[in-house]
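Note that one protein chain of the assembly has been removed; the remaining protein chains are unaltered in position.
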Amino acid sequence: MFSSTKFNFIIPIISVLLGLAAGAIIMLIFGYNPILGYQALWNGVFDSPFFMSETVNRITPYILTGLAIAFAFRTGLFNIGAEGQVLVGWVAAVWVGTAVDAPAFIHLPLALLAAAAAGALWAFVPGILKAKLGVHEVIVSIMMNYIALHVTNYLIRFVLTDNQETTEPVKQSASLTNDFLIGLTGSRLHLGFIVALLMVLVMWIILERTKLGYELKAVGYNQHASNYAGMKVGRNIVVSMLISGLFAGLAGAMQGLGSFGNAFTNTAFSNLGFDGIAVALLGGNNPFGVVLSASLFGFLKVGSLNMSSAGVPNEIIEIVIALIILFVASGFIIRWALLQLKKGEKK
Amino acid sequence: MLDILYSIIPQMLFFAAPLIFTALGGVYSERSGVINIGLEGLMVIGAFSSVTFNLLYADVLGDATPWYSLLVAIIAGMLFSLIHAVATITFRADQTVTGVAINMLALGFGVFMIKQIFGKGQTDFISQPIYSTDVPFLVDIPVIGKMFFNNMYITSYIAIVLSFVAWYVLYKTPFGLRIRAVGEHPMAADTNGIKVYTTRYIGVIISGALAGLGGAVFAMTISLNFSVSTIAGQGFMAIAAVIFGKWNPLGAMGAALFFGFAQSLSVVGSSIPLLENVPQVYLLIAPYVLTILALAGFIGRSVAPKASGVPYVKGSR
Amino acid sequence: ACGSGSSSGQGGSGDSFKTAMVTDTGGIDDKSFNQSAWEGLTKFGEDNDLKEKEGYDYLQSNSASDYAGNLNRLVQSNTDLIFGVGFKLAEDIGKVADQNKETHFAIIDSVVEKDNVASIVFEEQQGSFLAGVAAATKSDSGKIGFVGGEESELIKKFEAGYVAGAKSVNKDIEVDVQYAGSFGAPDKGKLIASNMYNSGVDVIYHSAGGTGNGVFAQAKDLKNNNPEGNYWVIGVDRDQYDEGQIGDNNVTLTSMLKAVDVAVARVAQDSKDGEFPGGEIVSFGLKDDGIGIAETNTEAYTDDIKSAVDEWKQKIIDGDVTAPGTADELKAYVDSL
């Protein structure tokens, strides 16, 4: 009847529908018109090529932070520090993007590399402390988030600029934007989505096809057995955090070299990293699942901005997203309900 | 030197109080086997409900308003945490996922409701906050009095007393033994005739009550209003305190006090002549760096309750 | 400016003019400048008999990623003049303005050098100067404080003006300056304020957004315990008198007012009248009531303070004194005293 792969598809779809239905009920209760509200949501994305590409831009970093967190989860680690890794990746990319002069085929990769390296470096700290001293990665990551916030603000203000809030735009040679795409959509659609999709493949290959992935997963599941099999447990923890941080750092580069083309001081967290947790989990920690869940996130976030045109406060979408996640997480009960339905049919 | 202590200690105490409450909640939830990443969201609910109540009922209740507000926050936190409990315990949802969802849901809900009630995304200041007081008599004790009993919030004392109560309950009473048992080895507890699900529900609901209280104390003593950014990371700091304190109520209290101390020190530090020319950024990150150093240096490995994070399915092993 | 001529010329009836603003992450009820800007737009709308949504409108941003989308949404719905509220939108306004040369834009608190963008800036240092004058006059202890959110150029402008104003009144006054590192950390604000009041500071000027809530909280708490004590706060951007209310007392000495509403309404009106100041930097200061100082707390804001403030205000308006807006200017100014 329902194979487990079938469930893997059905449950998220049902959850999305339930989430939207709950949102509609809330709108009704508070006297808004849910049909108009959702119409505005839909139009907010699909009305024009501009907003569709805007949505793609929004999805791109979600994919990467989703991958970062999913990768860590798959190897038994909780990288709650993606938030900070995004910030340092962002600033590093912009730094290279503004300070270096080079032809595009060197400059852009270099800037991306810098972002990846910065993210990885930030993740290295909790990784090494966990590997060497057994310090819980969650608490160190939380601290590293705050440090990243203050340090990047400082760098932007006093190193990248002379007491400015915003850096210069990155040079065209380091930019992910592309005249052709801009001409096509009149938007800021940038090439970052290619990087993100590439990383989806990278994660999949590492985890499912390489001996590194095999080791990382083994260590995540059972450190004793990994040790027995001659793997270096500590080293694998660090490598796993590095790769996770690398993805998060690249998410920062998408913003710094693409969507914004610069870096600016932040008063609070961007939430890209925290939302990444939800993206990863909604996507079942599977790289392709992450693409789908990031798409849903991007769609809802961009579309919701248009909901005010229907007079609906867009917090409703935050509630809807949260409910969808809750429903997916409670997949067990949906599965149970479906099976009951099936049984009922048979009788 | 003494002067510095006179200012640091009371500051550390008021700063730490919301974290202590919330972290105690976290301890109870995780000890019962349910990870609660949603503490942040529960604090949001606490802050939201207490501020709203305070604004709406200050005229009726007068000076007693803040205390009723705390009570309302406790109840709101409990109700909200029920979502986490039902999803993770009954529906076997992944605890981390659900916690993340709780955080988003709480913020969305809080801001949405504020808009519905007050027509704006940020409330006015409450007119009946909690004020600090001197403790009669004790304040006159030389040195100690000025350090611990001068301009103190009752909520800070409550937080500390509650930490000891929480410790006592967890380690000395049957209920505490049971909470710890279902968090370590639910099946063992089950075969001993303990209702695993009920006990976990209670653990999570306690965390809701205390995190709600923590959020409310933050709102009633520090922010005095509610907006989307009132609770911005305190819940995560509370989680850090839970782990830092090794899932022990007194440890969590110590960790929260340490955070308060480090923050306060970084503020006081900038007015110490010696540190005047140190770039601001070092002082800003000091509390976090100190925490990492403390963990790496002498706290080290902390081991979570064995079964925390694992839904209990009756009959499986 | 020729674009504006044609658009207002076309809509000779005057009804087709549409203006709107994009908020930064605060939202139109942030009790700060998004709110103030919206009040300005509303006033403009009412003055011109426009309907909300049709004649004037706003879009709220929830994160920095939303700015560009919101600006474009307004462009696509044929808005004639689009305001970006806050310097954070400068970058995006610049880009969108480049792509939509027919549309007019205005950026608040920043400068974007484009023909179809008007830059609205304020002389915050002037108001802060007066805040410093008030603080120094009020202070008994000879120690006053300044709490900034983030250590940015903009906030440095507030700091410089404030210190200069204070020193102008009392050359020896001590000014304790601290930055919380965030505009959204009331706990940190409270810590700093607690520390300052402990060390004898009796007036604190904050320019720290939500962090400032903590400053108010601390001042009110101290005031509650010691109603006779001197624990004053100077508010920022708009009149924060209400925030200072505690029982029958009020700790808000005054507030540095930044009349974003006035500026927005003025630029919108000019634009509608075909005089859009494209490519210009429109600066609002004491002179044109773009900057001011609140006198709501009549009890605390005594006559001697008022007269001192008025005196210096006149000097600034007359150009006898230039309020410093940077650390260097401040140094030069203090040296000259």
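For reference, chains read A, B and C in written order, and residue numbers begin at 1 within each chain.
Convention: a contact is a pair of C-beta atoms (placed from the backbone, for glycine too) under 8 Å apart; a residue touches a chain by one contact, two chains touch by 3 or more.
By our rule, contacts and distances are computed from a predicted model.
Entry comment: the absent subunit's protein name, as recorded by UniProt, is "Simple sugar transport system ATP-binding protein", drawn from "Alkylation response protein AidB-like acyl-CoA dehydrogenase", "Simple sugar transport system ATP-binding protein", "Dihydroorotate oxidase B, catalytic subunit" or "Multicomponent K+:H+ antiporter subunit A".
Across the complete structure, the visible chains that the omitted chain touches are A, B. Among B:Lys146, B:Arg178 or B:Arg200, only B:Arg178 touches the chain that is left out of the view. Here the missing chain is touched by one residue of A:Ser48, A:Asn227 or A:Asn271, and it is A:Asn227. Residue-level contact of chain A with the missing chain is found at 209-212, 214-215, 217-218, 221-222, 224-231.
Interface residues of chain B facing the missing partner chain: 172-174, 177-178, 180-181, 184-185, 187-194, 306, 314-315, 317.
Convention: only the chains that are shown with their structure count from here on.
With chains as nodes and touching pairs as edges, the resulting graph is complete, every pair of chains being joined. Seen from the C-alpha centroid of chain B, the farthest chain centroid is that of C. In this assembly, the C-alpha centroid of chain B lies 35 Å from the C-alpha centroid of chain C.
The distance from the centre of chain A to the centre of chain B, with each centre set as the mean of the Cα atoms, comes to 28 Å. The set of chain A residues that touch two or more partner chains comprises 150, 153, 268. Touching two or more other chains at once are residues 229, 232, 280-281, 284 of chain B. Put simply, chain B touches chain A in their complex at residues 83, 87, 90-94, 96-98, 100-105, 107-109, 111-112, 115-116, 229, 232-233, 236-237, 239-240, 243-244, 279-281, 284-285, 287-289, 291-292, 295-296, 299-302, 304. Per the touch definition, chain C reaches chain A in the complex via residues 59-66, 68-70, 72-73, 76, 87-88, 90-91, 95, 99, 149-154, 156, 181-184, 209. By the touch rule above, chain C contacts chain B in their complex via residues 27-31, 151, 176, 178-179, 181, 184-188, 190-192, 194-195, 198-199, 210, 213-214, 216-217, 220-222, 224-225, 242-243, 245.
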